[in-house]
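As you look at this complex, bear in mind that one protein chain is not there, while each of the others sits in place.
All chains are identified by letter, namely A, B and C, in their written order; residue positions are counted from 1 within each chain.
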Amino acid sequence: MPHASENTLTRLYENMVTARYYEERLQEEYLEGKQPAFDISAGPIPGELHLAAGHEAAGAGVCDHLRDDDIVTATHRPHHIAIAKGVDLKRMTAEIFGRETGLGKGKGGHMHLFDPDVNFACSGIIAEGCPPAVGGALAAQKRNTDSVAVSYLGEGAIDQGAFLESLNFASVFDLPVVFVIEDNDWAISMPKERVTDVENGAKRADGFEMPGVRVDSDDVLDVYDAAGEAIGRARDRNGPTVIEVQVHRRMGHFMGDPETYRPEADQEAAAERDSIVRLESDLREAGVEDDRIDEIRDDAHSRVDEAIEWAKDQPLPEPGAAHEDLFVSPASGVTDSEPDFEAVGGEE
Amino acid sequence: MPHASENTLTRLYENMVTARYYEERLQEEYLEGKQPAFDISAGPIPGELHLAAGHEAAGAGVCDHLRDDDIVTATHRPHHIAIAKGVDLKRMTAEIFGRETGLGKGKGGHMHLFDPDVNFACSGIIAEGCPPAVGGALAAQKRNTDSVAVSYLGEGAIDQGAFLESLNFASVFDLPVVFVIEDNDWAISMPKERVTDVENGAKRADGFEMPGVRVDSDDVLDVYDAAGEAIGRARDRNGPTVIEVQVHRRMGHFMGDPETYRPEADQEAAAERDSIVRLESDLREAGVEDDRIDEIRDDAHSRVDEAIEWAKDQPLPEPGAAHEDLFVSPASGVTDSEPDFEAVGGEE
Amino acid sequence: MSGAESTRELTMSRAMVSAIAHEMRENDDVFYMGEDVADYGGIFDSTQGLREEFGYDRIMDVPISETAYIGAAVGAAQAGMRPIAELMFVDFFGVAMDQIYNQMAKNTYMSGGNVSVPMVLTAAVGGTYNDAAQHSQTLYGTFAHIPGLKIVVPSTAYEAKGLMHNAIRDDDPVLYMFHKRLMGIGWMPAPDGPKTPVPETDYTIPFGRADVKRDGEDVTIVTLGLHVHRALEAAETLASDGISAEVIDLRSLVPLDTETIVESVEKTGNLVVVDEDYRSYGVTGEVTARVAEEALDALERVERVAVPDVPIPYSRPLEKEVIPGTEDIVNAATRTQ
Partner (left out) sequence: MSGAESTRELTMSRAMVSAIAHEMRENDDVFYMGEDVADYGGIFDSTQGLREEFGYDRIMDVPISETAYIGAAVGAAQAGMRPIAELMFVDFFGVAMDQIYNQMAKNTYMSGGNVSVPMVLTAAVGGTYNDAAQHSQTLYGTFAHIPGLKIVVPSTAYEAKGLMHNAIRDDDPVLYMFHKRLMGIGWMPAPDGPKTPVPETDYTIPFGRADVKRDGEDVTIVTLGLHVHRALEAAETLASDGISAEVIDLRSLVPLDTETIVESVEKTGNLVVVDEDYRSYGVTGEVTARVAEEALDALERVERVAVPDVPIPYSRPLEKEVIPGTEDIVNAATRTQ
């Protein structure tokens, strides 16, 4: 099993601090428009916003093994995964701010980010990305490439048919796909034990003839190892895997979530168990100097700040653009006129 | 574990021969109207017809443990289960013949039989009955009765979300429900191994913290024992169980199925492994005389013949009846007039 | 106004909750299932305070398994209980449509009326807060097209309560679609209209009885939900332009009160149908067709104002473009003159 090299460690770190700072900055931007009274339709960022601070290890530790041609489908809480997959940060941010130059020209929004250059997509319905990821893996298999697909879902999503059906489909056809469950203990206000029979979500795999692995902490190096093995299996055509990663929800479910249902101790525990702090000490142990760590972090912050400034400078779409992009081809399909029946060999 | 008494044996036998003869007679009736050329819209029985010859052990062996207040949801192949649950044979047959006095006044048909007197229902969509069975079990739990629910499904249905979600729901709330998978090796033309990852469908239970039991033969006594234990657990509030029973499809998937996809050897094997013949020898071993066996069988046949004759004598519904029964209450709900705002305490 | 003990102004969510609480107190068979309905009180305040009064057994948080729990509601209803199941956003219907469509809606008919399904399915609908294509739809037309469901859409607190009482007491399956923007949630300011006086006592509003929310002579505006308020606003503007608009609040889509619509068009000669759902094959088409069938001679002009057959886009100017605004209604009504 490949253990992370120093290069890998710094790459993971860069990735994770980018993701963390990104969420912190978005939080600021989002709330700025909503002070003093929280009004979901005010401020510079439209709609709901689900931030992933505390989930970074699951993004970085998995996606570090992926290439651009590998497919990732993420959830309603997608930014850290998008960043780890290499989604264009500026165009993603422009999309989140609803701008014309966003990934989806402002049509998709933060839950519907598509970057075909790196084969990333996410969606707002629970477990909805599992079947398309399986389909991406099927395409790789049919085309005889060694691409793989990774489908992310929350621990609250393991009770949804789309995930469960996908397990069988992936298993019966031995598809190169890895399901990554991000277990942050909560599905909005519902604690895992209230709604799910298993404590360990990877156990779902047991009923579907596929390996299930749980990474019990959000130590990114453990995630990296487990994911490396699973993705390696997939690439080598040895079939699918389920991985569950324990992560933590450092913020509310969505911005504006009062979290009144959540014990303070739980919030505090999430704040304490910080995978980024842990990785910093791993870096130091591996001999990386503090200056270098600071430099990586500062660079990451600059890139994020730059992306956000850029995005905020971008124009909003023209209202009329709402009527475009329903289809990529003409509504009539590839053809606009019906062939002459006789000309194509008919004889009526 | 309760082993079947002689009484039980004869009851099971009576039940199974009723079900078998019922299917044979329906087949005759159905095909009669479709000779020489098979036309699905000709003959005395409308629509598709899915017969269950070879499945009898799964109906009788399970339902023998049930009371009228226990709930059963069955599949598109429901007759043997309906018979085992005590559904009114005449009114069921009238429904299958599309008659006015049928269980659903001719509106439902053979895949949509509802007998609320014995809490039986079936439906034509794969695994669709699982959630309502779970709901019936939930009602029993909420009302603090010891009723249970049983949900039947085919081995082809274990890949469907409705079943898989139901497993978690039943498990997390410890509901008194038993899922019975009838494994007849085929889902129409698809052999199990082509579409399902597990060989043993009861293995699905492993991922959902609940016991899964496979009865590897259609020996009704083995089914009876396994079901007795599972239903006992449910009644005692010890939670749900999955049982898979190996049955055999002695006929085509539906009447008119050419079965060209099916190896002859498989058809012959299904014809040979006959759970009714096996039970006959068990009966003899238990000391039941041949005369008595013949008598039970003849009585069963008479009852079936009588039900079919009765059904065929029943009137077809008037066309206008199609416009009735969409709702049981008036379309306006419980009330036809809006109360005076002031009279109900308003003061505008 | 006197007698504050018997009437009070309520937000739409408080009115809805008060009806549920009343029915739950009266009838042990009523219970509520949904995601985040217990401790959270419903993402859109649809169950606020109910868990505190009724406990987790009757205000049940459930797994994110809409097929399982909506289907379980069907089963519990057939077993004689009166469940209420909540689909958090109507947009999620696709993961559970089979249970809704093929069981909840059809079992009564398929059983020849021998089985009934006394359940309520509640669902939050609507946009205007930029939640994009998977969280902003109303899908009124999608559901109204299904035979076997009664469908109600309250536009004010008064209606929210009366329709909920009727829905829970009805022995048939009812779909209760509440518009998020009308609920009066702290973080999503409602317009003024939906907060109305609401009697303390229980009362039932029948289905299939549209409400003429404003009388007019020149044009009939037919709408529902949030757009009742936009239509009323439009009617104010139109009045100052000398155009007298009648505003009809459908309140229920099934049954549909064709009579009230036709009567109004016979008076005004002009029809504007306003819908927050997609334009084609939906509510605006149906209302127009019913008028064309029954009052073609009276009808001088029809205008349909609805979402122009694209998913709901995210960015503010785009969403604003597709969801009918007050101005769009004013313009359409003006075109009829």
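Assorted remarks:
Everything that follows uses one rule, which is that contacts are C-beta pairs under 8 Å (C-beta built on N, C-alpha and C of every residue); 3 or more make two chains touch, one makes a residue touch a chain.
Since the model is a prediction, treat every value here as computed from it, not as a measurement.
Taking every chain of the complex into account, the omitted one touches A, B, C. Note that of C:93, C:129, C:158 or C:176, the residue touching the chain absent from this view is C:93. Within the complete assembly, A:106 is the residue of A:59, A:86, A:106 or A:240 that touches the hidden chain.
Taking the complete complex into account, residues 67, 91-102, 105-106, 109-110, 132-134, 141-142, 144-148, 253-254, 256, 278, 280-286, 288-293, 296, 299-304, 309-311, 313 of subunit C touch the chain not shown.
Even with one chain removed from view, subunit B keeps its contact list with that chain: residues 38-41, 46-48, 95, 98-99, 102, 104, 106-112, 123-127, 156-157, 159-162, 187-190, 194-196, 256, 260-261, 316-323, 326. Contacts to the hidden chain, counted on subunit A, fall at residues 71, 73, 102-109, 112, 114-116, 119, 121, 123, 125, 128, 130-140, 142-143, 149, 161-162, 165-166, 168-169, 172, 324-329, 331-339, 341, 344-348.
Heads up, the rule we're going with is that only the chains that are shown with their structure count from here on.
Chain centres here are Cα averages; for subunit A and subunit B they lie 43 Å apart.
Our note on geometry: subunit B versus subunit C, Cα centroid distance of 38 Å, whole angstroms.
In subunit C, the residues touching two or more other chains are 62-63, 65, 67-68, 95.
Shared interface positions of subunit A, i.e. residues touching 2 or more other chains, are given as 159-162, 194-196.
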